[in-house]
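Let's turn to chain A:
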Amino acid sequence: MTSRALILQCLQCALVFAGAPLLAGWVEQCRAWFGNRHGAGPLQPYRVLRKLWRKELVVAHAASWVFRTAPYLLVAAMIIAGSIVPLLAPIVPLAPAADAIALVGVFAFARMVSALAAMDIGTGFGSMGARREMLIGFLAEPALLMVLFTPALISHSTSLAVIVRQLTTTRLFLYPSMAFAASAYVMVLLAENARIPVDNPDTHLELTMIHGALHLEYAGRHLALMEWAGAIKLATYMAIGIALFLPWGMSATGSASGIALATGLLAVKMTAAGTALAAIETLLAKLRLFRVPEFLGTAFMVAVLGILVHFLLGT
Partner candidate 1 sequence: MIILSILFMPLAGAFVLGLYGHRPWAFAANIGFSAATAVATAVMTARVLAHGPFLALHDQAFVDPFNVFLVDLTAFVTLTTAVFSRAYMHIESHMGRLTAGRLRLYHSMFQLFALTMLVALLTNNIGILWVAMEGATLSTTLLVSLYRTPASLEAAWKYFILCGVGIALALFGTIMLYFSAHALIGGQASLLWTDLDRVRTRLDPTIVGVAFAFLLLGYGTKVGLVPVHNWLPDAHAEGPTPISAVLSGLLLNVALYAVVRFQVLADGSLRDRWPNQLMMAFGLLSVLVAAFSLARQRDIKRLLSYSSIEHMGLATFAFGMGGPIAIFAALLHMTVHSLTKSSLFFSGGHIAQKTGTQRIDQIQGLLGRNPAMGWAFMLGTLAILGTPPFGVFTSEFLILTVAIHKEPWALPFLAVGLGVAFAALFGRMQAMVFGETRVPKAPAPTSLWPSFLHLALVLTLGLAIPPALSRWYTAAARLLGH
Partner candidate 2 sequence: MPLFAQITNLLAALFLLVAFAMLAQRRIVHLINLYALQGGILALSIVAVGYGTHQESLYLSAALNGLLKVIVIPLILYRLVRRLGLAWNRENLLRVPTLLLVGLVLNIFAFDVALPIAHLAGTINRDTFGIALASVLLSLLMMIVRTTALTQVLGFLSLENGLIFAATSVTYGMPMMVELGIALDVIVGVFILGVFFFHIREEFDSLDLHRFDRHEE
């Protein structure tokens, strides 16, 4: 393991940890613009986090250690996920630690922790939210796995680093199967990150909440951590999407100039992806909860189709 790779790994961790709220803020800002509002600026999440951090920590009487440790576990899981994904170069030392399937496992673990924490207090909304969250996860995970299988088949490896290296080093080649995988991935991303049309991140109506209901009992520092974990999750999902479907410009060797270029390109890609996400959210309406299985079923089908197309066309 070279020192350069170590530095790169630290840089990536810092970037994911510190940059994630900026991305979330950018998406919110774009949504505001599309909705003809001024918006609070892309830095707003930092202000919210600071405000929450300073607030007094209130914990329900019935809360057990599960409830208290959950925010830390969540943030830790998300940072691990964020460090595995090749962000700037496919040579980060932690990348071999887990392949794409293990990555899905990390997300599943995080979901389980947050669901347990929500049920820990025993309030109605919490357990309802946990149930809904598990339903969505139950449907989204197979679809996500299917999405990941298509690039894995193309590069004969489930390791994200190998996939990315394969995709960046071969010369420009259009993979029709990746078109399917990409469409399915966008659908999974929307569902997993509680975006419209699956969930409305802005809602204040507890009955319609899915993801929001998990946070209802949290306050202060805990809430800040939960929010932060959510932002990192969104950033990680976007990073996976970029690594799989738009990997061009990543530095293969990790040279300083290459990393600088990759960072710049990453910023552009993330900005574009955030804008696209906001556009999708603005254009679509929220689905009724009963339609969500349909939505994710479609994502699953499309991902499977991608695999089939891969076998048929051989590319």
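The rule we apply is simple: a contact is a pair of C-beta atoms (placed from the backbone, for glycine too) under 8 Å apart; a residue touches a chain by one contact, two chains touch by 3 or more; residues count from 1.
Behind the choice of candidates: all candidates are chains of the complex that A comes from, given by their letters.
Here the structure is a predicted model, which is why all the values come from computation and not from measurement.
Going through 1 or 2, you find that the chain touching chain A in this complex is 2.
Residues 173-177, 179-180, 183, 293-294, 297-298, 301-302, 304-305, 308-309, 311-315 of chain A touch candidate 2 in their complex.
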